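Only a single protein chain was left out; the remaining protein chains are all shown in position.
Per-chain numbering from 1; labels A and B assigned in written order.
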Amino acid sequence: MVKVVLWGSVRAAAGGAETVEVEAKNVRQILDRIGELHPGFKDRYDEGVTVSIDGQIYVDDWFQPVTEDSEVYLLPYLEGG
Amino acid sequence: MQYEAPQTLDAAVALLADARGAARVLAGGTDLLVQLRSGAIEPDLVVDIKRIDELKKITAEDGGYRIGAAVSGAELGEHEGVRALWPGVVEATELIGSTQVQGRATMAGNLCNASPAADSVPAMVAADATARIVGPDGVRDTSVRDVATGPGQTSLGRGEIVVSIFLPARPARSGDAYLRFIPRTEMDIAVVGAAVSVSLDDEGTCVAARVSLGAVAARVLLVDEGARVLIGTKLDDDALQALAAAASAACSPINDKRGTIEFRTDVAGVLARRAAQTAFERAKG
Partner (left out) sequence: MLDKTKDPVAERDFKVVGTRPVRPDGVDKVTGRARFGADISAPGMLVGKVKRSPHAHAKLVSIDTEKALALPGVKAVVTRDDFAENKKQCDVLRNIMAREKVLYDGHAVAAVAATSATVARKALKLIEVEYDVLPHVIDVDEAMKPGAPLLHDDMITKGVDPEPETASNIAQRYEFGHGDVEKGFAEADVVVERDFKTAAAHQGYIEPHACLASFTPDGQGELWCCTQGHYAIRGFCADLLGMDISKLRVTASEIGGGFGGKTTVFLEPLALALSRKTGRPVKMVMSREEVFRASGPTASTSSRVKVGATKDGKITAGEAEFRYQGGAFKGSPVQFGAMCAFACYALENVKTVGYDVVTNRPKQAAYRAPGAPMAAFAVESVIEELAVELSIDPVELRLINAAEEGDQSSFGPTFPRIGLVETLEATKAHEHFSAPLGPNQGRGIASGYWFNFGGATSVSLNIQPDGTVALAVGTPDIGGSRASMSLMAAEELGIAYEKVKAIVADTASLGYNEVSHGSRVTFASGLATIEAARNAKKILCARAAKMWEIPEEAVEWVDGHARPAGANAGDFEPMSLADIAKVAEQTGGPISGHQEHNASGAGASFATHMVDVEVDPETGRAHVVRYTAVQDAGKAIHPSYVEGQFQGGAAQGVGWALNEEYIYNDDGRLENPGFLDYRIPVCSDLPMLDTVIVEVPNPGHPYGVRGVGETGIVPPMAAIANAVSAAAGVRMTELPMSPPKLLKAINAKKANGSA
């Protein structure tokens, strides 16, 4: 199981849960599992999400691998200037 | 829109007098062109006066100087004689716009644009300058104070053109100065402007003074009380404080995007005091 910390707007879209534990080997599997648990999350995920894995930020990058030891944070979609 | 650039004053006056719609005089154009571009004005006739020779000259006259209406700020700034006699008027004119704008902008244009925040006008008022006006009915001279009657409004009649500004002679041991407040260092419009002109006797006592403020009322102000408190003093701290108080008391500004009533009133006093100190130092030589 991978522990995923939900943050900011993502938490709101996933029914307010702060963390979820899911069976996943990569980013897409995480998103799919959370989508199954919280139907409201799907819309958000379609808008784009940012995932931090062990402190490294990935924007819309489905196949980044995760393990049970990974620190995984779901963050809002990042936009810059 | 009809554009004319006559070579004689008579032709310019005739064009303006015969104009059927709205007509504007173009000197440097640094205000007029901006207004045209923004669509704020849509004149039917624009009369460019820069091709009229007599308006492009600075001439010595009765110990003072007559400055043609088409003389640019840059040309004025290079004139040793005017600089020496009325440094405050020159420094005020040179503050208009940027280096590029200085190549075009004129004192007469600044006067006729009738902005209460015009930089050269308080300095001209403190200098007791006269505007010479030519129109269909001939030539008349009037105090520069009486040209602008309100923001964007002048006392000029149909077909009348300000053709020159006359800066009078002044006694030895005289000096003037102009200061303005802007939030930036340049390329800006005065939030407050203050001009002071003083003449001293041999002991260094002030015998004559004129104090003028810009951007603190609908028109540029002449502050008689400010002059009164300086005359008879050596511009000691008390006199300067009294001047600041008089200047602030004379203000009737508005709140707008550039400043508040409170701010303008306060800063008018500060600038009048600082301008007086500079004028005083210049007068002492």
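Observations, loosely collected:
Here, contacts are C-beta pairs under 8 Å (C-beta built on N, C-alpha and C of every residue); 3 or more make two chains touch, one makes a residue touch a chain.
Predicted model only: the values in this text are computed from it and were never measured.
Counted over the whole complex, the shown chains touched by the missing one are A, B. The chain not shown here touches subunit A at positions 5, 7-9, 11-13, 16, 52, 54-61, 64, 71, 73, 75-76, 78-81.
Hidden from this view is one chain, which touches subunit B at 38-39, 181, 183-189, 191, 256-260, 262-263, 266-267, 270-271.
Convention: only the chains that are shown with their structure count from here on.
Centroid to centroid, with C-alpha atoms defining each point, subunit A and subunit B lie 67 Å apart.
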